[in-house]
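Worksheet for the structure shown next.
A single protein chain has been removed from this complex, and every other one stays in its place.
So, chain A:
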């Protein structure tokens, strides 16, 4: 939900290191982060903040997972991948490595999924852009028909 971003963030982990000068915070081991309706689990997270206050989050896991309620609906978005990148400046969430996003009953899977949290637009790729040679991966999108309003 949009209101999540103004809520306090609760973090738990086995170990942590905070570098004030570089603005890099690393958490490792059973990392659990929650902010409002958003919750994330990972083996390791790296949060950086630049001079302008823009934050980037990298989460690594087997897989790293996140779950967040859709704004104004009783519906959740759930995502998982080997790596999740989130950039506050561009509102982009990039899931890389066996990526999977489920929203309500709709499901998208692929090697890399890019999701804009503002425009709610997805982009799915069968293989990561950096993969050499002809892309071999496949993309799967399952969209459930919306129940028709009875006349």
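The definition used in the following text is that contacts are C-beta pairs under 8 Å (C-beta built on N, C-alpha and C of every residue); 3 or more make two chains touch, one makes a residue touch a chain; residues count from 1.
Please note the rule applied: contacts and distances are computed from a predicted model.
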item: Undisplayed chain, where the name is taken from the UniProt record, one of "Fumarate reductase", "4Fe-4S ferredoxin", "Peptide/nickel transport system permease protein" or "LPS export ABC transporter periplasmic protein LptC"; value: "LPS export ABC transporter periplasmic protein LptC"
item: Sole residue of A:19, A:75 or A:120 that reaches the chain not shown, by the stated touch rule; value: A:19
item: Of A:10, A:50, A:75 or A:120, the one touching the omitted chain in the full complex; value: A:10
item: In chain A, positions touching the absent partner; value: 5-6, 8-21, 27
